[in-house]
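A single protein chain has been omitted; all remaining protein chains appear in their positions.
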Amino acid sequence: MRYVVRENREISNGIYRLRLEFDGIPTPGQFIMINCGGNTLLKRPFSICDHDADEITIVYRIKGKGTYNLSKVKALDTLEVTGPHGHGFDMFDKFNNILIVGGGIGIPPLLFLSKKLKSKNLKIALGFKSDVFLVDEFKKYGDVVIATEDGNTGIKGYVTDAMKDEIKDIDMIYGCGPMQMLKSVKDMAEKYDVPCQISIEEHMGCGIGACMVCACKTKTDSGFQYKKVCKDGPVFWSREVVF
Amino acid sequence: MRYVVRENREISNGIYRLRLEFDGIPTPGQFIMINCGGNTLLKRPFSICDHDADEITIVYRIKGKGTYNLSKVKALDTLEVTGPHGHGFDMFDKFNNILIVGGGIGIPPLLFLSKKLKSKNLKIALGFKSDVFLVDEFKKYGDVVIATEDGNTGIKGYVTDAMKDEIKDIDMIYGCGPMQMLKSVKDMAEKYDVPCQISIEEHMGCGIGACMVCACKTKTDSGFQYKKVCKDGPVFWSREVVF
Amino acid sequence: MNLKVNIGNLELKNPVLVASGTFGFGREYSHYIDLDDLGGIMVKGLTLYPKEGNPPPRIYETPSGILNSVGLQNPGVDAFIKDELPFLNRFNTKVIANIAGETIEEFVSLAQKLNIDGVDALEINVSCPNVKEGGMSFGVDPNSVYAITKKVKQASNKTVIVKLTPNVTDIKIYAKAAEDGGADAISLINTVTGMAIDINTRRPVFKNVFAGLSGPAIKPIALKNVYEAKRAVSIPVIGMGGISSAEDALEFMIAGATAVAVGTYNFINPAGSIDILEGIKKYMLRNSIFDVNQLMNSINV
Partner (left out) sequence: MNLKVNIGNLELKNPVLVASGTFGFGREYSHYIDLDDLGGIMVKGLTLYPKEGNPPPRIYETPSGILNSVGLQNPGVDAFIKDELPFLNRFNTKVIANIAGETIEEFVSLAQKLNIDGVDALEINVSCPNVKEGGMSFGVDPNSVYAITKKVKQASNKTVIVKLTPNVTDIKIYAKAAEDGGADAISLINTVTGMAIDINTRRPVFKNVFAGLSGPAIKPIALKNVYEAKRAVSIPVIGMGGISSAEDALEFMIAGATAVAVGTYNFINPAGSIDILEGIKKYMLRNSIFDVNQLMNSINV
């Protein structure tokens, strides 16, 4: 589908927010695929960071040529988009004390999740390299602690350091961020025996579950199995995922 | 070199004029190569339609993806350009009565030529499918007759029909336009024994004479020879060219 | 306007298929297009036993192409028959089962298991670059191509299509080997073997080092192979490789393909196969061609 861009703006160093007309009904953790134009071939996956009546927001970092092209798009331009895709975060009535852990460009989908979880008691731990973004938006939904690798804002260090003090009395953890962070989150969740869902990234082809390129290694009774990030995920139970 | 676009505007149905900052010194009949972006690979050749102190103008028609992309460029955008390239029209002091014959998107370089030849007695015959362009600009430099295939403006028919009545007392002919037109111009020039130069199009690789892909078949004493449109041409003596 | 084409005894309602491995078992794309509109579906490559495939990454974008190294992840032929075929059979389109054995015996077993209603044809994949056993080692040996074709043909009561690899010196020999083995048709091209390196880690991007190149980048190569193969055999040819527009599909048909398959382009445009079919119809109207078969092999050389 072609959708009209409403805004595309740099909100932090190399980080952009794009607001897009949209008529699907996404749940937190789901993503869209965007044809970024230029001489890219495959569409690029982006998590939904916010959703209102007829609009979604994504927040993205310039990584390569696709995201670079995307950063040049202007309001009123149109983009070819499919989605929402994938299996997002499962939300449970029974859990009230929730820890949300995000790192870097893994943070955006957690905003949409926080919004949907807002009636809950949310502790939100966010990690950045240096420049922070979306922090004020998260503050609407819970207590936010921040870690930056260079100490620019909040605690100096990794978000998983900031997280340690939050974990007691937690019913459920949601995480999204770099592999290394997700691994620490998984380990900590297992250590404290808290259920935990994490959102995984993998390079994609079709984005809808047909081509089998977005493999995520998961545990099974008899060994392991490659699940599809685009359809079975991107959100998995951390216990399942084999790093 | 990267140059700044000053204006890019549709001046007729599917025909655009692009004004570009430029620091080379072109002669009429020369061309530039533009990287049209998008998922084009090779640069596209365009004849120089006008030149002022620090600016050149090209006039182009949307043909395929390169020219389509080009039509989307806006003032202040920059374009990667090489040139001026090629061997343009030779201008001779001894000739005063000059006939200029242009067809369709072959017309633009003849405007620059007319400007440079302006002290001469110019008869200008221009042929279009239906919508005309650049006609007022040509009127500054000589007597203009127009032919359109559908009779929209001027004579109904081909420019070569319009040309017939102009050819007596002509010292020199310059032509640019579709193959079929150039062939008629060549034939007429030979019939009336008037020297004639025509500008030829061929698909290009390097645009500078190194790759040998832009072959134009030319007569030699012993047979024929492929000359390079980008370097030996695009302007050739009509007698040389083997159609 | 007639769009029907015949691949051996198999009648396709139109010449647009979707290529194996790019369309799964049709489920996902059924949300984007009406599967009834397709000439047929070449399902993901099936093996005798379930196969987990290769470790990620499995895809890498290259200029106008992709490298993939899926390694034939699939639930196995039995699960296909049980879980996927009934879904596919809800639609009025042809089901072409793509099979990949590690040995000739496996190919025969696969063919036997697929001698069932609801399967319309077999496509023998002797050209997968992403597996250790079988795969391309068969496809680059004309004797293997001949032998596998012959055995599968004996074991099967379906239309048998042999899928060839372009990674050979002379495609004509392989096309002929398939024909001599009794193939009802050949399909080509499978992916072109390629490679990518991460210059920061100085490691190959893929664990298997090599991977299969597909997409628009390979179209000129595919077209050449289809044209050459067609001139070596008298059985129908199914053309594929980079097809991303009706114009591309028409090039393949003019070069000699009786049907075409859309692969990688499904990823870029999930309704791409149908858009291509519509474009072919428009071209036919514009050029007063009333039977699509008139296009086939209509090249003027």
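Letters are used for the chains, namely A, B and C, taken in the order the chains are written, and counting of residues starts over at 1 for each.
Please note the rule applied: a residue touches a chain if its C-beta (ideal position, glycine included) is under 8 Å from a C-beta of that chain, and two chains touch if they have at least 3 such contacts.
Note that the coordinates shown come from a computational prediction; the quantities given were computed from them, not determined experimentally.
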item	value
Contact set of the excluded chain (shown chains only)	B, C
Selected residue (touches chain absent from view) among C:L213, C:V260, C:L277 or C:V292	C:L213
Missing-chain contacts mapped onto subunit B	35, 39-43, 82, 202-217, 224-226, 231
Touching residues on subunit C - with respect to the absent chain	62-65, 67, 140, 167-170, 192-197, 199, 201-204, 209-211, 213, 215-221, 223-224, 227, 242, 244, 247, 250-251, 254-255, 283, 298-301
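Criterion: only the chains that are shown with their structure count from here on.
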item	value
Chain whose mean Cα position lies farthest from subunit B	A
Inter-centroid spacing, subunit C versus subunit B (mean Cα positions, whole Å)	47
Rounded Å distance, subunit A centre to subunit B centre (Cα mean)	55
For subunit B, residues contacting two or more additional chains	39
Interface hub residues of subunit C, defined as touching at least two other chains	64
